[in-house]
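Have a look at this one before I ask anything.
Omission of a single protein chain aside, the complex is shown with its protein chains in their original locations.
Now for chain A:
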Amino acid sequence: MASLGRTFRLLRLLPAELQTSHVKPALNLRAPISSRSFSTEELPDGTFKASDLEVTLTPPHKLQAKPDVGNLIFGRTFTDHMFTVEWDKKTQWGNPQIKPMGNLPIHPAAKVLHYAIELFEGMKAYRGVDGRIRLFRPDLNMKRLLRGARRAMLPTFDPNEFIGCIKKIVKLEQEWIPHSETSSLYIRPTFIGTDPSLGVALSNNAMLYVILCPVGPYFATGFKPVSLYADPQYVRAWPGGCGDQKLGSNYGPTVFVQKTAEARGQQQVLWLYGEDHQLTEVGTMNIFFVVKNDNGERELITPPLNGLILPGVTRFSVLDLCREWKELKITERTITMKEVKQLVKENRLLEMFGAGTACIVCPVSSITYLGEKIEIPTAEQENPVYMKVLNTLSDIYYGKLNHPWGVLVD
């Protein structure tokens, strides 16, 4: 009886037009997920279990030689194993598997290939100074993945079981992480709709898989701030859209815009939205501003989660750390180009930086906007906030700081 009540309560969380019985209720992802278990009512599509993992080790003659650390280009080298688990409407989740890295057999009509029914995640495993491997806040990636799954109409699963599977494959592949302090293993969980039928409809088959890439230090040649190109004709996300989910379809069309930025001699795209040219994101990162506000206090500003912004894990971490340090006023609000130009003119814009898993923080040196180049003195600050964030996060990643955000794989 209690479970029935909970289902009804969950249904009430849905917008009115979606409160129909055949649409899956949302998983309650408000609370931290690691501290609790999920009941079967909350998992209408069932779940797979990490204890059911079937492991096929890659035999020695199929192992790849490891390149020099300097040749670890992001996304080019993959490890020796991959994780896969499949779902279909009738039998629900199959057995999770870890097997040698290889191509996926996929039907040409698979929905992912036609309508981009695809989600992905990005997270990293780090080798600490104690030699042990840590994930960083994997529960946040799980929440984001499950929210996105609901939007893409892909099946749900127990996030703690998936984290268990990720830990197992990272343990198998841990020698792909150099024993130094500048490298990590990039983890790419990917969720695709594999239903082999044409038609823009719900996918009755799905596959969740994980591939891993060793990555060297992001800033191989030192910490160089980037130049941005802002063109209001290109819009990355819009209200009522899915810019706040990590869907592959959000990223494919941005390559073209990145190329136009490069053609103009700039390094990354600054995404603007609306008549007032709100600054939303940089490339594939969230943005932060450190300003001296009207009351003379130092303030940290970042765009709010209003549907246009991807809720980044690094973004949450920057906000959480800065709130803890109590050195700045923290505000999540929209910020426009007009305001940025004014702040720069009055020397009140101190820092602007991107935040993301790939580079942790990325200082910005200039914005090219409507024919004008606006210089931003991020790199000129003494004791900048972005350096403090970078150092604290690195200390957590590499186990120098014992912190609940660093989750050991064994």
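We adopt the following convention: a residue touches a chain if its C-beta (ideal position, glycine included) is under 8 Å from a C-beta of that chain, and two chains touch if they have at least 3 such contacts; residues count from 1.
One rule holds in what follows: contacts and distances are computed from a predicted model.
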Query: Can you pick, from "General transcription and DNA repair factor IIH subunit TFB4", "BPL/LPL catalytic domain-containing protein", "holo-[acyl-carrier-protein] synthase" or "Las1-domain-containing protein", the UniProt protein name of the chain not displayed?
result: "BPL/LPL catalytic domain-containing protein"
Query: Among A:S39, A:Q64, A:S197 or A:Q342, which residue is in contact with the omitted chain in the full complex?
result: A:Q64
- line: Given A:Q174, A:N293, A:N306 or A:T336, the correct residue touching the omitted chain is A:Q174
- prompt: Contacts of chain A with the missing chain: which residues?
  reply: 50-61, 63-70, 80-81, 95, 97-98, 131, 164, 168, 171-176, 178-180, 410
